[in-house]
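This report concerns only the one structure given below.
The complex is shown incomplete by one protein chain, all other protein chains being positioned as in the whole.
Labels A, B and C are assigned to the chains in the order they are written; within every chain, residues are numbered from 1.
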Amino acid sequence: MSCVVNARGLRFRYEDGTEALRGVDLHLHKGESVALLGPNRSGKTTFLLHLNGILRGDGDLRVCDLPVTAPHLTTIRRKVGFLFQDPEDQLFRPTLLEDVAFGPLQAGLPRPEAEERARRVLCQVGIGDGWDRPPYHLSGGEKQRVALAGILAVQPEVLILDEPTTHLDPPARRTLLDLLLTLPQAKLVVTHDTAFARALCPRAVFFESGRIAADGPIAQIIDRFAWEI
Amino acid sequence: MSCVVNARGLRFRYEDGTEALRGVDLHLHKGESVALLGPNRSGKTTFLLHLNGILRGDGDLRVCDLPVTAPHLTTIRRKVGFLFQDPEDQLFRPTLLEDVAFGPLQAGLPRPEAEERARRVLCQVGIGDGWDRPPYHLSGGEKQRVALAGILAVQPEVLILDEPTTHLDPPARRTLLDLLLTLPQAKLVVTHDTAFARALCPRAVFFESGRIAADGPIAQIIDRFAWEI
Amino acid sequence: MAQRIGRSHFVFDEWSRLRSPLHRLPPPLKLLSTLALLALTAAWPGAWRLFALAPVLILLARLPLPGLLWRAALVLPFTLTFALLTWWAGDPAHALTLLWRSYLSALWAALLMATTPLEDVLLAARRFGAPRLLVEVIQFTWRYLGVVAEQAWRMRTATLARGADRSFEISAASLAVLFSSSYARAGRIHRAMAARGAGGGA
Partner (left out) sequence: MHIPDGFLSTPVWAGLAAVSAPAVGVLARKAQSGLDESRVPLMGVMGAFVFAAQMINFPVGIGASGHLLGGALLAITLGPAPAAIVLTAILAIQALVFQDGGLLALGANVFNMALAGVLAAWLPYRLLAGTRARRLGIFLAGFLSVFVSACFCLGQLALSGVHMPGHVLAVAVAVFSVTAALEGAITVAVVAALERVQPGWRREAPQPGRRLLILVGLAAFLLASAGFFLASALPDGLERVAGLVGLQGREQTLFVSPFPDYEALVIANPWLRNAAAGLAGLLLTLLVCLLAGRWISRWRNA
């Protein structure tokens, strides 16, 4: 099968009783880019967190043809690259290079190779020097790109992006967009930036109170829900 | 004169030596809405922080016909309403009502009047109840509107908005936009959301490395700098 | 308490905004009577009789009895440990006393918090001479508890997603990042306060 993400009837309830997912069905094919649109609090982030088993709900969920269960978590986390909304939350190493090399090192690569790969990926996202700076001093756009590099360094099969453009100015958005368009991986993108979503994803899925309310060509979805200013 | 903001040759350098402003000239007329566009780190936020004297640079700066100097700071801060990017940072009082009443109380209004005014302004932004509740249970859009209420409560003459739509979904953006359009005050809006800027401001100013690179009708500016995805 | 700080931690806040005769009493009075009840419970050997009073008050306040009883039971782990020790040392009577005393005391405190919003309790404490700085710090801490906790959770999630095993050094790095971003947040809050007229200087 060529489904990288295959969710059927996924349900999840937070400890405090919030029903965040009430039966989500979604199929993502190899190399496909899908935008996840929907109002605040509709459960988009919660859904993404299931895809590498950080949250575990009821229902059927397979990622890269593996069920998301404890024995496969390590493999799945290596195949799923997760870019969080706020890059501050994911940059925690003392220097850029170390941060990007973190994933490969965790995956067991020897240090020279991990750093070699980190350098390559940093160049790929357009950060050609200053690799020994601490991430603290970077601008929002640079942080976002370093965070993406950290994910690409583990050579994932799916990219999960949670509001990746929040702090970026339009040119930085375009750079990110162009970069993403060259990447062959399947992508699942949560965003409130409709222009970005339009440019990146032909297909969109609309979340509404923990369910998928619509799935189809992005222009149609945006029109139907009047999802633009 | 009908200039609410009048900056001439404004320069500023952070303690660590970063030259954030290198001579900014800007005039904002009564009731006018101007968008401040520009790349990350071009000094937009730094400039805004001068308008109520939180930062103090060299050059000439008059706000509401008063020079921004120590003896006038109290008056100026009452005339300038500042809406920041993250509403969490500005809803710092235990309940909504207290938060909105904070400004008037600081300005010396007696408590009953301050609360009366807070209630009126909360209704104005569309928050009709739950005033004795803490802000944590609000959605992002509601938080942003309460923060705006906190600013309107001091009856400012200028509104300064620094990326007010960041975390909002499109309908919440539209609600905020509609609300802002009804307000008669002059507005200075920093945003990377070009659609929002277009809808709110006829005029735009483009920042580039601490200087104003262009000033004119917004459509023209957006075109000239290709400021859209 | 090393778990996620979620909405269940704000249940007192929900309760304290209900309406009942007990909710309507002036907060300073409630604070004083809670302290008096606590002192009585601490000193009177027959204070277990007050267990009859507690449900009456809870029902009068129209609060869910099981919910409140459970909240008060949060003291039990500590209490049980020391009660067992005391039992072991050969004083079962005293062990029993420790158990009911601490549970009843927790019940009084829970009742106060379930009928009075925290900000009103603090206002009352202020009237009785609590320093202004302390009260303000409590308010800020309570306000930003959920915000910073949410961020801590996101950071933990992000490290997990990048395949990190839990390790001492990574936890330390995460805390350091959380610390410096909290520092930055405090700066932004101060700006927002200044912009709305707090204090004189910048």
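The rule is short, and it goes like this: a residue touches a chain if its C-beta (ideal position, glycine included) is under 8 Å from a C-beta of that chain, and two chains touch if they have at least 3 such contacts.
Nothing here was measured: the structure is a model prediction, and the numbers come from that model.
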### Query
Among the chains present, which touch the one that was left out?
A, C
### Summary
From C:22, C:38 or C:54, the answer for touching the chain not displayed is C:38
## Note on the structure
Even though one chain is not shown, chain A touches it at residues 92, 94, 134-136
### Task
Just the residue numbers, please: which parts of chain C touch the chain that's not shown?
1-5, 9, 12, 34-36, 38-46, 71-72, 74-75, 78-79, 82, 85-86, 88-91, 94, 98, 100-106, 109-110, 112-113, 118, 121, 128-134, 136-145, 147-149, 151-153, 155-156, 166-169, 171-180, 182-183, 185-187, 189-190, 193-194, 198-199, 201
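Just so we're on the same page, only the chains that are shown with their structure count from here on.
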### Computed distance of Cα centres, chain C from chain B, in Å
36
### Query
What is the distance in Å between the mean C-alpha positions of chain A and chain B?
32
### Shared interface positions of chain A, touching two or more other chains
none
### Message
Applying the document's contact rule, which stretches of chain C touch chain A when the two form their complex?
### Response
4, 6-8, 151, 154-155, 157-165, 170, 173-174, 176-177, 180-181
### Message
Show me the residue ranges of chain A that touch chain B in the complex, using the header's touch definition.
### Response
38-41, 139-141, 166-174, 177, 192-196, 199, 226-229
### Task
Please name which positions on chain A make contact with chain C in the complex.
14-16, 18, 49, 52, 54, 74, 77-78, 80, 82, 84, 86, 88-94, 102-103, 106-107, 136, 150-151, 154
